[in-house]
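Please see the structure below; I have some questions.
Every protein chain of the complex appears in place save one, which is left out.
The block that comes next holds chain A.
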Amino acid sequence: MPSDPSPVLNPATPGGPVPTTVGATGSEFDTTKARKQSTLIVKRFLRHRLAMASLVVFLLIAAFGFLGPLFWTVSIEDTSSRGYLPPSAEHPLGTIQTGKDMLAQLIVGTRLSLAISLVVALGSTIVGVIMGTLAGYLRGVVDSAISRFVDLMLIIPQIAVAAILVRALSGSWYVVALILAAFAWMQTARITRGETLSLSQREYIEAARAAGAKTRWIIFRHLVPNMVGTITVNTTLAVATAVLSEAALSFIGLGVQSPDTSLGLIINENYSQITNRPWLFWGPFVIIVLISLAVNFIGDGLRDAFDPRQTKVRS
């Protein structure tokens, strides 16, 4: 990443027109050199400062959740301490009502919340994009069937289905993720369908069809790359929504079940202590907000990186 954000001024022409960076070695404007598209995308992403900072924050949170147990070996099921102990060397974030260590709770909660939201975001994006592009590109009967199915899914109450499935299967994190994903893909499907309807009229789609391209080729080579901005923004929103939905489900006892825990469940168990013992509330709260923000900014950076017309160095 270049440390100097301003364009390189050519000292040979002071006051003259600032030469663009065309031909400058190492610049992406140097189009005479063979370079892969993926390299350019990575390069543009690395230049997006907010996204890079967010990526660092996100990786730190992920490391906290996934590598935390290596450094903090207190079990989340250890109830030997007294309840509601204030922070101390033994319990850096104190203990909760049942005497469990808050830091250990937070580590496990972060891990499960992250896992759930990532699975939900990925799953709902994949299903939604495939459904949406198929409906928008094939039109006709396929479109009617998919669109009506989306409508149907939108009117089924998620809580009722969650209540049945969590009872019938289990309260494991992947069951919760499955339930959330099943109710999260319709938004993506609708948005991608709309975008596909408009993109399908572009002449490059016609040219590809004239060359004999099949539906799958057109969807993955032409439609999806041109919707990548919308899709990434949607996926990042889905991550944020999934964290919150998981918390909501856990709140009414239909999410992750004890002894497992999640950020939502932790907030739930401790929100009554917000005035007396604020550390119990602010820990999980700050992590949820940081995850949502970081993922949103990463999405911003990705969208810009995928757009070949975005060539400027960002400030």
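A few remarks follow.
What we mean here is this: a contact is a pair of C-beta atoms (placed from the backbone, for glycine too) under 8 Å apart; a residue touches a chain by one contact, two chains touch by 3 or more; residues count from 1.
The criterion applied here is as follows: contacts and distances are computed from a predicted model.
The listed choices are "Oligopeptide transport ATP-binding protein OppF", "Anti-sigma factor", "CDGSH iron-sulfur domain-containing protein" or "Sporulation protein YqfC"; the UniProt protein name belonging to the chain that is not shown reads "Oligopeptide transport ATP-binding protein OppF". One of A:S81, A:N226, A:S245 or A:S292 touches the chain omitted from the figure, and that residue is A:N226. The chain not displayed touches chain A at residues 31-35, 37, 202-204, 206-213, 217, 221-222, 225-226, 228, 306, 308-309.
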